[in-house]
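Single-structure report; data block below.
What follows is part of the complex, with its chains left where they were.
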Amino acid sequence: MPSPDRRGDEPGADVPASGPALSSAPAIELRAVTRVYRDRPALGPVDLALPAGEFLTVVGPSGCGKSTLLSLVAGFAPPTAGTVLADGTPVTGPGPSRGVVFQQPRLFPWLSVAGNIGFGLRRLARAERAARVAELLAMTGLEGAAKLKPYELSGGMRQRAAIARALAPRPKVLLMDEPFGALDAFTRERMQEEIRELWRSTGVTVLFITHDVTEATTLGTRVIALAGPPGRITLDARVSEGLRDKVEAAIRDAASARAGVAS
Amino acid sequence: MNLALRLGAVLFLLAVWQVVAWLKIWPPVFVPEPLAVWDQLLRTSSEGYSGHTLAGHLLASLRRIVLGCLYGISGGVVLGLLIGVVPVLRTLLNPLVTFVRTLPPLAYLSLLVIWFGIGEEPKVWLLLLAALPPVAVATADAVRGVHEDYLNAARSLGARPWEIPYRVVLPSALPEIVTGVRVAVGVAYTTVVAAETVNGVPGIGGMVRDAQRYNQTDVVVLGIIVIGLSGLLIDYLLQTLDRRLVPWRGRHI
Amino acid sequence: SSPAEAPGEKKTVLRIGYQLIPNGDLIVKDQKWLETALPGTEITWSKFDSGGDVNTAMIAGAIDIGLAGSSPVTRGLSAPLNIPYRVPWIFDVIGDNEALVAKKEITSVAGLAGKTIATPFSSTAHYSLLAVLAEAGVTDAKVIDLEPPDIQAAWTRGDIDAAYVWTPVLAELQKDGGVLATSRELAAKGKLTADLAVVRTEFATRHPDILAEWIKQQDRAVKLTRSDPPAAAAAVGRQLNLDPAEAARQMGQLVLLDATEQRSPEYLGTAGAPGKLAENLRSAAEFLVGQKQLDAVPELTVFQKGLLTDALP
């Protein structure tokens, strides 16, 4: 179903040129958002505004509600209360302006690695698509794996393929849930460099969950720490020299507050 | 190895059959000897039966089965997707499909004759009605089983709502749909005799009925075996297709 | 509804519904007499398994001429079906090929009281069985519905005590059972059953010439069974997938009537004076009403009009 105006409505296709923060509304805004699973509150109330071009890293102990936060921003689930806004309009579902890297790499098992990466490029011309896929394969070091099916990949390769898939359509907002969790130190550094470079050159807004404090305090421009469940923001700081210690203390507090209690 | 095992099993079954026929546990009218059936195979293949050779009967039936299954499977997949994907249609179509798929063909056969006459149409329709439900049910259930993350991922990647069914739901549900298709083909096969009660010659089902009427059990058994073998072949093709289409069965990540 | 002329073509189509019964129809089919005699007409033969199916096809307008037993024809001519068809020909009068067989120890119809008797429901045999039982005053027999192959199976196991059924299952049952009544005897008592031809009224009025030719060939087939029995048996055997001897034996059990005989008051009669077949059908209808298988008995004239006598040569 190739559309006639092939690039016309491609989401975020023009972001590289546009640079950060043209509109005054935050790229992402959460207003008194809470989320309850059955009867167990998992998040909130959380208030958060993410200006366009911000690179936010999110830290917090396991099970505190980070992924829940991300799923609300992505539009995978509606908040139990409150509103999630993207570019000033309420989020009603997942959309191409917000690219997502899941915590567990959910590659489409029926597509090859190249097929997965090309999934979001349906509206590009064949050659353009192939070029973009090749570019992303190179960026994630998966050139040799283009034709493999997801089940033939190692854990880290899956994660890299998932990252490439999310980056492919150049979304305006990138939501990444521990994207480098399964990568060795070297590959991880390389990927960090790539993401930083991408952010620098395109002004993409990033929400980046990680459990690596060094990563949190060096990669982005701003860090929030959650404590929970239900997840609340206990620290919200711009990246600076002494931040690492503060963030570590915040996670330690949040985690020990419920150590031995419900997780 | 497998082949040897299977050959052995077939020979064993043949031996059991021969012994049962010899012992005359049941009247010979009901259990003909293997050789008699073999004779009928040769005879019906050369001289024919009811004016058509065995191959002619088989081809006529296969044509109906293939057509009925093609329509039934297509319809079943579409219906199943609609039921699985569109909530309003689920509310309306799900009970309707369930209702229709419980109806016994023998009860509405005459309606098909009224609507479609006595040519090929009513037969193909009956086979269609037999093949559709298993596929529709399997598809609808498989759609409910598609991992929500796949749907979320696809939407995040810019897939439009109307693209989701064929870009995500269908491939993800494929293993179960293929299972549904295999069941459907089997059910269509079991219906072929019912479909060929009206003006069913040439046709294996019609041949079996003619033979039944005149107690030519060897022809009946021959017909049954031919039906079974051709079904076996089709199922084998489907299973091969399945392995080709769904290499990730049991290994999705 | 469906026109006898195929759309877009001038060629007239004669659509025949036949059944596998060893009578003249199969000779006509086997010898392709109609195809030869009506070169300008396209002839199609469709096989049916029961008179009920023939009735349905008639209602659907899918066939022009068909073969059905007298029971289905009775229902077809009565309400609610009121099928617009008429009987131009009697293929055969059922004789020894349908009979009531019981276990050896049961020697009379009266002995069937309280026993289990199987017959294919709504067939001529069913009608005959009910007639036999009514005549003998047996009211408490358990009559159950089984198809002929199942009758044989049930008989083998001893699940049933008697059955009213036709050949070839009848022959199998006779091997270890006794015949209590045959349809030939019943016919003599006025409870005649027959295999009748039915022709769509519309077709009969539109194509009297084709119908006449059709009857002529049927008559010719009946005459062949008399003049050259081996040839007739061979033809029928080919159609039934039987050897000629067996075909001849089965044909011998039927009563085949040529045109002259059918014109007698006993059967179809003549244009002005419809034959006794109409009364037969009506009494069958009365009987079916008694059995709650029909809602009401039509007037005799319905059945008299149902006989198409003026087509007989």
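Labels for the chains are A, B and C, by order of writing; each one numbers its residues from 1.
In this text, a contact is a pair of C-beta atoms (placed from the backbone, for glycine too) under 8 Å apart; a residue touches a chain by one contact, two chains touch by 3 or more.
Given the structure is predicted, the values throughout are model-derived calculations rather than measurements.
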Whole assembly, copy number of each distinct chain: A x2, B x2, C x1
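The rule is short, and it goes like this: only the chains that are shown with their structure count from here on.
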Chain whose mean Cα position lies farthest from chain C: A
Chain centroid nearest the full-protein CA centroid: B
Between chain C and chain B, distance of the C-alpha-averaged centres to the nearest whole Å: 36
Chain A and chain C, separation of their C-alpha mean positions in angstrom: 81
Distance between the centres, which are taken as Cα means, of chain B and chain A, whole angstrom: 48
Sequence positions of chain B contacting 2 or more other chains: none
For chain A, residues contacting two or more additional chains: none
Chain A to chain B touching residues, read off their complex: 1, 10-11, 74-76, 93-96, 98-100, 102, 104-111, 119-120, 122-123, 149-151, 153, 158, 165-166, 168-169, 171
Partner chain B, residues of chain C touching it in the complex: 2, 17, 20, 46-49, 52-53, 56-57, 59-60, 62-63, 148-149, 152-153, 156, 168-169, 172, 239-242
Chain B - residues contacting chain C, complex: 26-27, 29-30, 49-51, 110, 113-115, 117-119, 197-201, 206, 209-216, 219
